[in-house]
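Here the complex is missing one protein chain, while the rest keep their positions.
Presenting subunit A:
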């Protein structure tokens, strides 16, 4: 019974922690969502211990705790894959930004060269008095 109590407290602490992070805007909803779901599942499993046993019997796992481990690993996998996908997207955006920054920089250089009084000189220092 104390084991269930432990799981219950753990789930509640996790939920509170997620809520607090969200409240302080340290965590965005799309990432917090999954963790909240995980904490809720643990909470439900802790309150109704029979549920885990019933479910593990249903899928054919002899020891209920193995089902818990399996689901835990599965959810970690899902989170990792989601993060990889997000990272790929961010890399792509990052690349586009770098390209645009380079293109704009060249444009600024050209405009500066066109505006500069003494033509195509290399005076990058001749700025402030203009």
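Annotations for the structure displayed:
Note that a contact is a pair of C-beta atoms (placed from the backbone, for glycine too) under 8 Å apart; a residue touches a chain by one contact, two chains touch by 3 or more; residues count from 1.
Keep in mind that, in the parts below, contacts and distances are computed from a predicted model.
One chain of this complex is left out of the view, and of "Glycosyl transferase family 2", "Iron ABC transporter substrate-binding protein", "Pyruvate synthase subunit PorA" or "Dehydrogenase", the protein name its UniProt record gives is "Glycosyl transferase family 2".
Considering the whole complex, the residue from A:5, A:74 or A:98 that touches the absent chain is A:98. Counting the whole complex, the residues of subunit A in touch with the unshown chain are 92, 95, 98-106, 110-111, 114, 122.
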